[in-house]
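In this view, the complex is presented without one of its protein chains, the others remaining in place.
Now for chain A:
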Amino acid sequence: MLGRRQVLAGAAAALAAPAVARAEDAVGVTATEIRIGNTMPYSGPNSAYGVIGRTEQAFVRMLNEGGGFAGRKINFITYDDAFSPPKTVEQVRRLVEQDRVAFLFNPLGTPTNNAIQRYCNQRKVPQLYVATGADKWGNWKEFPWTMGWQPSYRTEAQIYAKHLLAERRDFRLAIVFQNDDFGKDYVAGLRDVIGAERFDATVKTASFEITDPTPDSQILSLQGTGADVLMIALGPKAAAQAIRKTHDIGWQAQRYLTNVSLSVGAVMQPAGVEKGVGIITSGYLKEQGDAAWRDDPGMNEYRAFMKQWMPDGDLHDSNTVYGYALGRTLQQLLTQCDGNFSRENVMRQAASLRDVAIPVLLPGITLDTGPQDYRPIQKMQLQRWDGRSWVRFGGLIEGAEV
């Protein structure tokens, strides 16, 4: 007699069979092309990031010239969302419903990705390697179709806390943070490692509104608490002011700086190069300006790519390095898919990157993901300002498991 279990199993198999057969004509995949969607702020106040999208387009051109994947060329469809969430919803719906893309790759921005996250997960459209540093993109349980790429701000803060704990037994930490999800991630990350009890008892925080003209009063009040370590989690302009102020009032605190604000031209020079000596920040990408990479084979690949495929691009712009790294990630992902570009398989492969080396990442940093690990990069290296440039030191540090 047929048990209930067998009947169910048989039914399941029958239901599954057409799904397997359909993998051939997966959404966004034809005999000759794979359609991949993307949104970028090509216009509006954040349009400086648009160069990431242009670098990725150039990279896709290069991949297509090289023959594409499993006989298919990539059709990389990228739209402008001006960093406005309603526009992102409109453009992503256009990508998914009208252009019928196989998946979304590297859409940029935290509020913009927020706006489409539920839509993508309801429709089971992979929202892959989003270009934002918020911590929430690693939430594989609730949003199995969304994945981040770069180390989150929280991971970065955990790395500073680890360094701090290794360096000093006794410290009095103060944090000045921008009052939004970016700044708050630093508070959360430091707290993760230092421990809630010790953090609440000893650490002093001061919040900075992006509308405040300067963080001077926050710096003064934090100095008044007698702290000897200061975490600066501010955007570029305020960070430059904070660096200058701490130096001018003669506060001898060990300063950590978010890597959002490590720009030499936009932060360190306006602050005064000598006023920032000793500041510690972190990085994961190689930089064109760093003398150590003058003959680096990885950076040479990047430079050759830029020369041939993006001749008008700025080699020194870290956004083009970032775009190149994402291009390599896409290449790896599509290679791993091995001809099966169904959404399920794309997501499965995205979540099984093992030790993937990207030539423009710092030595030792690789992409690693798993079904329960949606944070591809979790290691970073510390670097210290010597008055002229950032000097990397120490080994790679990994964020904490929380």
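Please note the rule applied: a contact is a pair of C-beta atoms (placed from the backbone, for glycine too) under 8 Å apart; a residue touches a chain by one contact, two chains touch by 3 or more; residues count from 1.
In this section, contacts and distances are computed from a predicted model.
As stated in its UniProt record, the chain not included in the shown complex is "Branched-chain amino acid ABC transporter permease", which appears among "Branched-chain amino acid ABC transporter permease", "Sarcosine oxidase subunit delta", "3-methyl-2-oxobutanoate dehydrogenase (2-methylpropanoyl-transferring)" or "Biopolymer transport protein ExbD".
Which of A:D80, A:E156, A:D192 or A:E287 touches the hidden chain is settled by the complete complex: it is A:D80. Among A:R93, A:K124, A:R198 or A:K307, the one in contact with the hidden chain is A:R93. Checked against the hidden chain, the listed residues A:E33, A:D181 or A:D317 yield one contact partner: A:D181. Contact residues of chain A toward the unshown chain are 42-45, 47, 50, 53-54, 78-80, 82-87, 89-90, 93-94, 97-98, 110-112, 114-115, 118-119, 179-181, 209-211.
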